[in-house]
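One structure is given below, represented as structure tokens, and several questions about it will come after.
With one protein chain held back, the other chains of the complex are shown just where they sit.
For reference, chains read A, B and C in written order, and residue numbers begin at 1 within each chain.
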Amino acid sequence: MKPKINIGLIGLGRLGRNYADYIAYRIPRANLSAISDIAETAMASCAEALNVSKCYKRYEDLIADKEVDAIVIVTSTSTHKLMIIEAAKQGKAIFCEKPLTLSLQEGRAIEQALAQTGAFFQMGFMRRFDRGYAAAKRKIGAGEIGAPVLFKASSRDPYRPSLEYADPKISGGLFTDMGIHDFDLARWFMGEVRSVYSTGGVLAYPEMKAIGDIDNGVTNIVFENGTLGVVDLSRNGVYGYDIRTEILGTAGAIKIGYLRETPILVMAKAGVAHDTVPYFMERFGEAYVAQLRNFVENLLNDQAPAIACADGIAALEISLAAKLSYEENRPVALNEIKSN
Amino acid sequence: MKPKINIGLIGLGRLGRNYADYIAYRIPRANLSAISDIAETAMASCAEALNVSKCYKRYEDLIADKEVDAIVIVTSTSTHKLMIIEAAKQGKAIFCEKPLTLSLQEGRAIEQALAQTGAFFQMGFMRRFDRGYAAAKRKIGAGEIGAPVLFKASSRDPYRPSLEYADPKISGGLFTDMGIHDFDLARWFMGEVRSVYSTGGVLAYPEMKAIGDIDNGVTNIVFENGTLGVVDLSRNGVYGYDIRTEILGTAGAIKIGYLRETPILVMAKAGVAHDTVPYFMERFGEAYVAQLRNFVENLLNDQAPAIACADGIAALEISLAAKLSYEENRPVALNEIKSN
Amino acid sequence: MKPKINIGLIGLGRLGRNYADYIAYRIPRANLSAISDIAETAMASCAEALNVSKCYKRYEDLIADKEVDAIVIVTSTSTHKLMIIEAAKQGKAIFCEKPLTLSLQEGRAIEQALAQTGAFFQMGFMRRFDRGYAAAKRKIGAGEIGAPVLFKASSRDPYRPSLEYADPKISGGLFTDMGIHDFDLARWFMGEVRSVYSTGGVLAYPEMKAIGDIDNGVTNIVFENGTLGVVDLSRNGVYGYDIRTEILGTAGAIKIGYLRETPILVMAKAGVAHDTVPYFMERFGEAYVAQLRNFVENLLNDQAPAIACADGIAALEISLAAKLSYEENRPVALNEIKSN
Partner (left out) sequence: MKPKINIGLIGLGRLGRNYADYIAYRIPRANLSAISDIAETAMASCAEALNVSKCYKRYEDLIADKEVDAIVIVTSTSTHKLMIIEAAKQGKAIFCEKPLTLSLQEGRAIEQALAQTGAFFQMGFMRRFDRGYAAAKRKIGAGEIGAPVLFKASSRDPYRPSLEYADPKISGGLFTDMGIHDFDLARWFMGEVRSVYSTGGVLAYPEMKAIGDIDNGVTNIVFENGTLGVVDLSRNGVYGYDIRTEILGTAGAIKIGYLRETPILVMAKAGVAHDTVPYFMERFGEAYVAQLRNFVENLLNDQAPAIACADGIAALEISLAAKLSYEENRPVALNEIKSN
């Protein structure tokens, strides 16, 4: 057993910079041995703060570094395919943030490259590593709520992303950018999806129309086993980052989520109030750490990835079906998407 | 101003018997002056308990009673039309429990009779009189959450009704029997509905198949103003009677509902637990009282009914569209239902 | 068995007027047959609203009324002794609001009169009839938290009473006026009290000094069985009427209380907030009804009173000990009070 995994991190945006900290400080069995970002100042400041000696402007050079055992990809989605295929060819283990890609064609190309090279690949869907979601999965597996019959999920961002980021050509649009987390959870808790139906609209930020995306959407799901689901997504959860999931079974229900950040309650004439969770780093910071730790442990212990490339593709398929359903105002069967 | 309204109550089933108590004890400006039910023992025991002197086996006789000012109808839905039309002809004020009827044809016949006679008519949708729903309506009206963009409602019964009761020919089926409350709230909070899409299934009680109904359903809504809604209905909220509504706006959100019946928390090694609301009388008992009080006050003060016959028909139209959508697996526009 | 109990109600202040409504409408087996209050306009408006035919300016006349079976006393504390003794002599059943009296001497005189006449007497401590407190008592009796070791209670009024009302010569002062409820609960849950120690101060309303009372106080309790208690009282619970009790046992704990009046949550940028309970009628309205119902049922079924005169005296003894302890800054044994 190798004592530590040398990790090369590509992408030092907001989330990537957090990943750098996590790898440097929170994963005992990992070294942050190299970083790469096209923004040189971001790279330099990260390198100084975390004492990283190797900085590569070109990601290809990082991947080519012989000392690097594993690649962690936190770049914009459009770059994932080339990076994964290159890393797979170089025999590196790979961790890639969601979404895998925005097109099924690219997804299949990635899948093929992984199959051909046998590279270790793990998808990032951090919610599965949140203590709440993990406990819910265990409890449902143990039969605590009987047979699940309904999956409900609600995801609300505290404000809309920048129009540059939200551009559907970059982000995939609401059903992919936000929905893919919930669609992954839907599969994880309930099984494969048979069909979806979506509604949506530009209801809070008229400027979203200019980029061709919506700010609120609701997707009904029928799973292959006949059970039901519904996901509602909103960019205007202005009161806080509000991520809730509920599974109703024949013998009970489980709710996952919370909306109180600081353990205090203020009691005043105006009412009794608590604060809210500001955004995803506050809500899922520990889940990101647990996810990276799991990736490293799987590598060290020759275990299968917790979340595979196929999971990334399957969640994408649902989000594409949800989007198509919204555009054409009709239920869309997953088979229709898969056979494209 | 007449000092008290003499009420004739028709229907002494579970809910009707509660209405009898409410009218007798909780509505200062009302007398329970006559009762009618086909079950004579139920009528006799009610008469004795509440000291009601006039018992009519035939509802027509109660309606014909000159001393009776107003009729309260809590009988099975199929009987509503004849009773309402008869009472309207006799010049009585009328309160009718939901649903008004199961068919639009009947609904229109009722509407016509009311128009011709000018009889005072008020629909029963007690949730609007719950303190939580009423406060939410006020706060939204005052702009506390900005412009509403999403309506979410969840209704769960603690167990399935008897198959006799649940028979869609009697109850109208899940989307009408349970859903009509949520569809009425949807209109009340958001405005008229443009289209719906429903999914559903027999997921908890296989015996429901025999009567041709489902036990779980989800209905997506698009309102005429473009805002969104979703209602999920379940007969297997086995942990308690769980009624929740949430309205998300551009500046905040409001949640209505609770699931704790007794104000205690038990803290033990197994966890921290509270009890749940057993069923609708515990949850909405005070709302029923407030609703009857409102009916009586409207009569005494010559005010318009809080909920009109047209509201009963509009909620029925949504539930019929929801059912049709489920049956044909396609979005259904409300106009399609209305033009039938 | 007599069909209904004819009740004569003495005292139509804020609470008394509510009692009138409860007796008139909420207690099926009771008639409000007579009322008495020194304020004639209050009496007249109550008589009109509730259709009470007998109004007595002098309480002695109400007590002397042959048709009256039972007397309910909701007058100021200083009047209790004479009324109870007179009613006992006239053979009436008696219900008396807390506190029984402000002096042990008076308490013993009442006890003697009741013993001599054999009159039925029930003390009012409505919290015991609250669903939360009743459920806690049952659960503790069933062993759900093991052996109780600590009793904690907190009572907070939303604002200070008028200085006229709060005057210790009238109200008994903070430890009696507010504390007596908690001291009664302390005995009910834990057993008799061995000693107390109190601290207190004028911390929120400097004008309280003028009347010789404090606005905040804390009383430590040691029970005869060695278990512990603590009660904190405040006139400045300005955020709402906040009544909480907690019992810690060797196998768990139970909390009683809540602070949310309306079943809604408002989620806004400022935080997630709910309203609070305005005052005692909102919190304990149903408990008052249940208490009166219990009184009537005990009469009809020849059952012992749920709360006896001795309970009223015992709670008073604790509150007197608490006050003395505060005044002399030393622990006070209950025996010292009892032997006075």
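In this text, contacts are C-beta pairs under 8 Å (C-beta built on N, C-alpha and C of every residue); 3 or more make two chains touch, one makes a residue touch a chain.
Since the model is a prediction, treat every value here as computed from it, not as a measurement.
Touch with the chain that is not drawn comes from one residue among C:Val218, C:Ala308 or C:Leu324, which is C:Val218. From the options C:Gly8, C:Gly124, C:Gly237 or C:Pro263, the residue with contact to the unseen chain in the full assembly is C:Gly237. Residues of subunit B that touch the chain left out of view are 238-240, 242, 259-260, 266-276.
One chain is missing from the display, and on subunit C it is touched by residues 146-147, 149-150, 152, 154, 156, 197, 199-201, 203-204, 216-218, 220-222, 226-230, 232, 234, 236-239, 248-253, 329-331. Listed here are the subunit A residues that touch the chain not shown: 25-26, 28, 49, 130-132, 135-136, 139, 144-145, 251-258, 260-269.
Heads up, the rule we're going with is that only the chains that are shown with their structure count from here on.
Among the chains, the centre nearest to the mean of all shown protein C-alpha atoms is found for B. Centre-to-centre separation of subunit A and subunit B, using mean CA positions: 42 Å.
Residues of subunit A found to touch two or more other chains are 238-239.
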